[in-house]
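Every protein chain but one is kept in place in this view of the complex.
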Amino acid sequence: MKTAFVQALALITSGDRQLGIILVTTLRMALSSSMIALLLGAPLGVLLGSYAGRGKRTLVVINRTLMGLPPVVVGLVCYMLFSGVGPLRHLRLLYTVTGMVIAQVILLVPLIAGSLESHVSTVAPDIRETALGMGLSRGRILLLIINESQYQLVSAYLLGLGRAFAEVGAVSMVGGAIAYKTNVMTTAIMNYTNMGAFTTALALGIILLAISLVLNAGVALLHWRLEG
Amino acid sequence: MMKKIAVLLLSLSLLATFLTACAQENGAEDQTPANSTSENDTAEDETPGTEEPEEGVDLTILYEADDDMINNYSLLAVNPDAPFVDADGNAVSDVYINTEGAAALINWMLSEEGETTATEYGYADYGEYLFYLSEGAPVSTAEIPQATEETKVIRLSTTTSVNDSGLLGYLLPIFEDTYGYTVEVTSAGTGNAIANAKSGNADLLLVHSKSQEEEFVAGGYSYVLPSFDSERLTFMYNYFVLCGPSADPAGVKNAASVRDAFAAIAEGKYPFVSRGDQSGTHTKEISLWPEELGITVDAASVEDYTDWYTYSNAGMGVCLTMAEETGAYILSDKATFLTFQANNGVME
Partner (left out) sequence: MKLPPITKTYGNRKVLDLPALELADSTIHTIIGANGSGKSTLARILAGVLKPDDGRFSCMDRVGYMPQRSYPFRMSVLHNLQITGAGRERAMKQLETFGLAGLAHQSAKGLSGGETARLALARILIEDHPLLILDEPTAAMDVAATLLAEKILLEYQARTSCTVVLVTHSLTQARRVAGQVFFLQNGHLVEQGTAEQVLLHPRCADTRAFLDFYAL
């Protein structure tokens, strides 16, 4: 393990060009997919959480099932769709970062929606009753609920971001781990592991964890700063 | 409140956009070194190995260079008019294949420059050649066109052993620099690599499994390039190596042939680690056991041998570690074994 830490440090300080590109690709993919997933998943989660009518339980169960989607299955489906003989072949998305982002968004949207849904479900009834009693409109009530879920929004985003960083099943299938193009930290780790280069693989793992720490700390700081 | 959350989201999306811009910049200046996975790190990996010889791996090459262990590599161009079918078996006619790019890469790899470069790979790093030029390998003298916007990206599907050997990282930058192409390499087990091409996701193949290649050709998925006389362009080879504990309890070092060596391992029930993943290496290993054992790629065929035979279903590196730790014998491609050895007992 010590060697891996030393090597991780050496890799970072050496300014290794290949590592740099892997890092940039990883960040680009994970930030894009988590952001898009937040923009899609958060409204879904808030709507689902604040909705109290018929069929809510069914929708929640469906979403929870989707939260458990195995990444490889999503990867496989995207692979088949984007493949040279697949129905979406003309988009030429296989082995591209865009394709990887799409696969990750499919994985992350239920996760973010579910995490918000469970929070909103607990606060929404009280907020709704209070706001209705004050004669506020449905639109205002929804805004109040979103306003009330700020902290949860940030933590749902971080949940998605963490998953996007750590996920390997979908991105390796859709991205193909092409060096200098779609190779990200996790696929590189897998690749080195298969080659028997365990120390290098572990060093990359340490770096991945460090980036995740920096990003999480950054978002948390920003959040606290904004909260005052 | 809402404004603050908007600021938060905005700054994050800006970061994402910024990184996208960065990546594109990188991509633009980066025609050069596509795919050199192990080129950089082998140099680094060697250092701890030489510093701590007492922690070196015990696993050594016990048997190699038997004719039965020859590993032939072929290039195959994917036929744009192949009978492609989708997942439901319906014919798909408009599959995009970069035929010109594939032809350019094949013509270059089979040119004198390409073949010489390929065969000299490995000596500088390992003191050994990893690939040899096949006798009667086709040689191309065809003119190689410069890349155009349309033919620029070439998709090469290959096996993990080729990718892990670092050969392509050594070879391709020369081609890319000279002619302006970008070669996107994807690697998987041989069966998978070929399936990938059948799905229209590769312009050419570099693989090492004769039977599967012939099946690919027979299916109409490959075609004869103008300057050659066959679909399968077998041009280089190397050897699989039989590795095991240096003490060599089964005495395979002195076996008359590799088949005898495998028979000795089975006879004495010495531990053996198999890839078990239907890769080219796995297929080769299956062919070396005494026939009466009835070992096939099917896991069920080794059910009676679980006391000594490990059907691992894992990559080469993982299997090598397993063999090292359990003092088992193992069949490996030479390049991966040498990388493993250079890495030298990595998990402290």
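Every chain is named by a letter (A and B) in the order it is written, and numbering of its residues begins at 1.
The working rule: contacts are C-beta pairs under 8 Å (C-beta built on N, C-alpha and C of every residue); 3 or more make two chains touch, one makes a residue touch a chain.
If you're wondering where the values come from, they're calculated on a predicted model, not measured in any experiment.
A.B. asks: Who does the absent chain touch among those shown?
C.D. replies: The undisplayed chain, in the complete complex, is in contact with A.
A.B. asks: Would you mind spotting which of A:4, A:74, A:102 or A:127 touches the chain that isn't drawn?
C.D. replies: Selected residue, touching the omitted chain: A:127.
A.B. asks: Which listed residue (A:4, A:60, A:116 or A:144) would be found touching the missing chain in the intact complex?
C.D. replies: Selected residue, touching the omitted chain: A:144.
A.B. asks: Can you name the residues of subunit A that touch the chain not displayed here?
C.D. replies: Subunit A touches the missing chain through residues 123, 126-136, 140, 144, 147-148, 150.
Following the convention adopted for this analysis, only the chains that are shown with their structure count from here on.
A.B. asks: So how far apart, in whole Å, are subunit A and subunit B when each is placed at the average of its C-alpha atoms?
C.D. replies: From the centre of subunit A to the centre of subunit B is 31 Å.
A.B. asks: Could you please specify the touching residues of subunit B with respect to subunit A in the complex?
C.D. replies: Where subunit B meets subunit A, its residues are 1-2, 4-5, 7-9, 11-13, 15-16, 19-20, 22-23, 26-27, 30, 33-38, 40-41, 44-45, 48, 84-87, 92, 94-97, 155, 160, 164, 169, 184-187, 199-201, 314-318, 320-321, 336, 339-340, 343, 346-348.
A.B. asks: Where on subunit A does subunit B make contact in their complex?
C.D. replies: 1-4, 7, 10-11, 16, 18, 20-21, 24-25, 27-28, 31-32, 35, 38, 80, 83-87, 89, 92, 94-95, 97, 143, 146-147, 150, 153-154, 157, 176-181, 191-200, 219, 222-223, 226-227
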